[in-house]
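With one protein chain withheld, the remaining protein chains of the complex are depicted in position.
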């Protein structure tokens, strides 16, 4: 199967590591087709940015859906996920949602550990969005934001291990999600140094995308699909899907 | 005061009636500056459409914020509301949120009556978004969608009165929100024919915008504002705000 | 329009400052008619006191409703609000509810800062009452209660600024409600010294009362109004309303 | 032990039957001291009436607390319960709360069956107040209110049996609360004719009051008790308790 | 009446003290028949252990139900409670549920204080199970687990008093449940040394069992009872009940 991994952030340097984690997880069972946003922002970290980037995600899916079996939205806030799921006839997986759902199937309580306080609230909102807040023990993050997100995985490695320790021992989490694209790959590499089970969101999203493709849901005439309509200012592919000219 | 009323739908024919309701409510106390989306869709009725239209709303606000005191997003799903509130230094009011909050200050239980089953779920989600579902008695709407939204207010008048009756007597609502831009103005016109208190979302949004301007919140250095960053593909005004070049 | 501002506390010294804040907010658009409870307690700070004071509030409204367009219950716990809303044919606004609803329209998360730990739980209950606890970041207050409530606004000014700082930076509140009648007017005066948006409950209640009057809900035959019945021990005006002799 | 059963309704004709059910449940283990409100309303059926009657309940408890071991508030909406529990140094049990808590200890799901649609919403609020709505299957009641509450237990007997049947078979309730003072005693008399377990609120409240007395909670210096303060317009006994002159 | 008190733990040394607390509470009004599990674990402290012990509880009830009027499951996690309530025709009370429900009838907010951090999460789950988490202020316990549970009541007495103090003053609990079988009897003995009301779960469970027996629910043909069926590996008595050969 082929999985389209969309990085809604414009930072190519993030796409590669995430794609490697995804391909590593998939092995021979799936081919990861990685795509980086050509518009938007270097790194999405707000609702405003997600509103805009989510619209770009829809265009990116529309342009590539015919050649893939499922889509992975590879940014923690899942920009465009709900919209995409409503619109397209293939499984669309969000990095945050997949990580949260997976965590909830590995243990009773889960936590998010990330590299910046700026994201803490949004991650909490992501959990609330899924409905699993009752099993969520909260976000642990450094008190101050790093100057750059380029090398947080290495620069903050020790801090992140300590935060995972707090999440498990003080907060009582069984499972800890390492949140944020810049931490891709860290979970596997860190696993032996912490107690509690670590989740790599991009790996979880890849595994969930593979699950959904295996289940082969039959996208026929769906009840909730919006009525076909004209539009202005959209990419041709997205416009034609919304116009009902093609699925 | 000047209030920017943005119709995220491209249908000019909706903007006029909504602006009249808004200006009628405001009287001499505020001037309504009405704007119709130049991009997007004739009528937003899905999450996918709201994702895209919400991004346009941000650009429209960025282009006009300097000449107004507050913004009204005049489409029931409040496209772009959360994003706009995070980004801009003036009050931004959503038609759905304002209607729901206002209903909750007039009575114990409230309902939404609208003209099409297609919107029922989304309205429920709007209520959930505010956190007030415990006081929500549900959506009442016709079993089938109308062929056109152009004249639903007159074509379905009798049905809507019956639905309000069910919302109050069968569902126990004290207050009924008439949901959807095409019903602008109907609440006032219908008030004497129903029991229960009717809410016109655009009137409620206008009243709430006026309240927030009166309260004159001091938008100084805000904690939750996202960090300044470059972007690609945005309108100049929005890009410069997100780049932190201006508030 | 004329707005009846009822102070359910017997302390005249509180009524004046609150009325000034309310009139200042209303400007020429509304006349504030202030009333201080003649029975009850100097300062309501418990459920037991609110039970009793709320009954007095109903009598005060019954005595004055014919000469006003809306009512503001000017004590943070909103004593008698739900009861009044059920009984009277004009909008009745509560100071706590109005502050909370307004905060939720200005930002994503809100907090309450007040001057005494004795009120912390009750404020939490007020938020829960509205259904907005998911957006509530909690109450911040001094560890010990002040000896007197007379001059807390000045005596604790520095502490309150620090508490607002904790509410925004540590708790992640976008909006902070300054809770309790003795803090009337402080929000406006303090706004430039804090980040986060401050809400003055009496100002918010006044703005909301004006909104509801503008919306002119048509109180006709309402479904939920209790059946007319005789009573004993009530003031004549309240008794006649409950007896259905007049609306 | 002696249990003070307060009927906050002024209808003596209700007090007798409720007292008999209570004494019958208590047998020799407790003496029921029944009291009927001298002020207020013939039958409380609204929030407004409960606001006023609840204040009278506090005075009635203050006048009699020294001669009893616990108090039963014998009206379904539990007027004054939260306030009384905060104020007095003995257990205070509410008819609604006791019925709901007892139902939740007898089965997984419970329902309320009552004699009038006017009370349906309020009963739902009572359940929400306790926090047990997730186990609540709703209220079943006749479509129209009876002309009089005097003889509903006999006049509506057949209807009530049918409603209990719907509550258990259609709604899936294991336990059914027969709500409203006028139905006192009916549960026991009807038990053999329905499936599902029936709860008589006054019997449940009596049993719970006896439990709490047996547990003999040590009311010492309590954290949450409101500070002593003067008052105006209260009965001498209540005023002296609130003034802290006596417990 | 006769009450079967089942200790699902195999530790005889726990059964005696719990039975004494129960008999002391019941006085002449009920006879406590105490039973200790012959299989399972010395002390249940996990979901896995409760899964197994709960099955034993069902067998123990089946063997003795004919000679008793109600059953008390005397381990804090209430192993087997929901299952037993579904299966047997007499009231079955859980120590945790009874303590929680009783606490909620004595005050507005309640807490659990216990002797080991290992149980903290499970107690939180017990509260969530009842639906009363909104009134729950959390668990207070020592940072480290004791080496043995044999004498925690005496060994940790001082610590427990401090923890109760934190639960009431810092967390705002009105009522504190002393959680865990090893603390049986401590509440009564400690009551005068703390503020806040203490609940002894085994005493509360006994009082609630007596209440339910007094209410004499009529277990007739119940809707939710599972259909009769064969089984393998169960005790004869339990097998015959599940087979529908006897109630």
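Side notes on the structure shown:
When the chains are written out, they are named A, B, C, D and E in that same order, and each has its own residue count from 1.
As a convention for this text, a residue touches a chain if its C-beta (ideal position, glycine included) is under 8 Å from a C-beta of that chain, and two chains touch if they have at least 3 such contacts.
The model shown is predicted, which means the values in this text are computed figures rather than measured ones.
Here the chain not displayed is in touch, across the complete complex, with A, B, D, E.
On the side of subunit A, the interface with the absent chain consists of residues 25, 29, 82, 85-86, 91, 93, 97-98, 101-102, 104-109, 130-135, 168-169, 172-175, 188, 191-192, 194-200, 203-204, 207-208, 210-212, 214-224, using the contact rule stated above.
Listed by residue number, the positions of subunit D touching the unshown chain are 108-109, 134, 172. Seen from subunit B, the chain kept out of the figure touches residues 120-121, 128.
Following the convention adopted for this analysis, only the chains that are shown with their structure count from here on.
Both subunit A and subunit D are touched by B, C, E.
Each chain gets a centre from its C-alpha atoms; the one nearest the centre of all protein C-alpha atoms is C.
Between the chain pairs A-C and C-D, more C-beta pairs are in contact across C-D. In terms of their C-alpha centroids, the spacing between subunit B and subunit D amounts to 43 Å.
Rounded to a whole number, the gap between the C-alpha centres of subunit D and subunit E is 26 angstrom. Shown for subunit D are the residues in touch with two or more other chains, namely 82, 86, 121, 224. Taken as a graph of touching chains, this assembly fits none of the simple shapes: it is neither a line, a ring, a star nor a complete graph.
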